[in-house]
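All protein chains but one are shown in place.
Moving on, here comes chain A:
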């Protein structure tokens, strides 16, 4: 079986497992969507409750509900949101861009700032900057992301009201398209920084350790001996190898980044998938929640595939077809 087909087959199997497991986990939570809807209605008759349960298929046994659901997913039908009364796909597509914007911005911020901090502290491991990075990493890693968000809100939205409190755009509207773009960026700053904070800590520690390791290796000594300036040594030679653990971490942590987005979106009222997931859990809106989990699983898988591809680009020793041509040790040494 060709590797790509093998990968796809395992991905599909994994997705199916995700769907089944999520479906069963959700069933364990007490209450169902009808109890929430009835609660918000202020009560309802048994007839109406039975009618709603039948309408949503909740009167059927769980295994049958699962079979029906899996069948529908296979045809690309994610169902109808019990609570929001819309096709789930509409809801997800409305919210997906906001989450992608937030997660990607946070990721870029975290990788760029974290790596730069790591590099500069690795250059002088006992310098002030290095100590600062260590302390910053400790605090950044230890602080819960929602707490960081709340602190930033109090500081930069209340005491110094530089940034908006919530949402993605000024609801009063913008006159021009560039005004709208700036408005979104203005709203993005605090949530993106909050979400990035924990990963800046991770990446700075990681790249610091990795760069310390790489900067002590033979080929760097060779590069320096050739008379290359320090900038070329660090950014042209060492960084490429130093980045490998960072790239690995990006792939591994993509799922966690999504989990963080749930909290950040809730704190900042960011209209993304994370907040929708939170609302769906509270309302037991199974179809919406399952679809969000499904899409998250796909995104994490895509991120992992992209990470694999990125390895190949950064380090020719890794990756399928190139492996035969590349000579392991020598490749690193001749960079």
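Throughout what follows, contacts are C-beta pairs under 8 Å (C-beta built on N, C-alpha and C of every residue); 3 or more make two chains touch, one makes a residue touch a chain; residues count from 1.
To be clear about the criterion, contacts and distances are computed from a predicted model.
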*Can you tell which of "2-oxoglutarate oxidoreductase subunit KorA", "Acyl carrier protein", "Menaquinol:cytochrome c reductase cytochrome b subunit" or "ABC transporter substrate-binding protein" UniProt lists for the chain that's not drawn?*
"ABC transporter substrate-binding protein"
_From the list A:15, A:38 or A:113, pick the residue that touches the absent chain._
A:38
*Kindly state which of the options A:128, A:171 or A:225 is in contact with the chain not pictured.*
A:171
*Tell me which residue among A:65, A:94, A:134 or A:248 touches the hidden chain in the full complex.*
A:94
_Residue, one of A:205, A:237 or A:284, that touches the chain absent here_ = A:284
*Using the definition of touch stated at the top, determine which of A:133, A:196, A:276 or A:314 touches the missing chain.*
A:276
*With the missing chain put back, which residues of chain A would touch it? List them for me.*
29-32, 35-46, 48-49, 55, 83-86, 91, 94-95, 153, 157-158, 160-168, 170-173, 175, 182-183, 186, 266-269, 271, 275-276, 279, 281-284
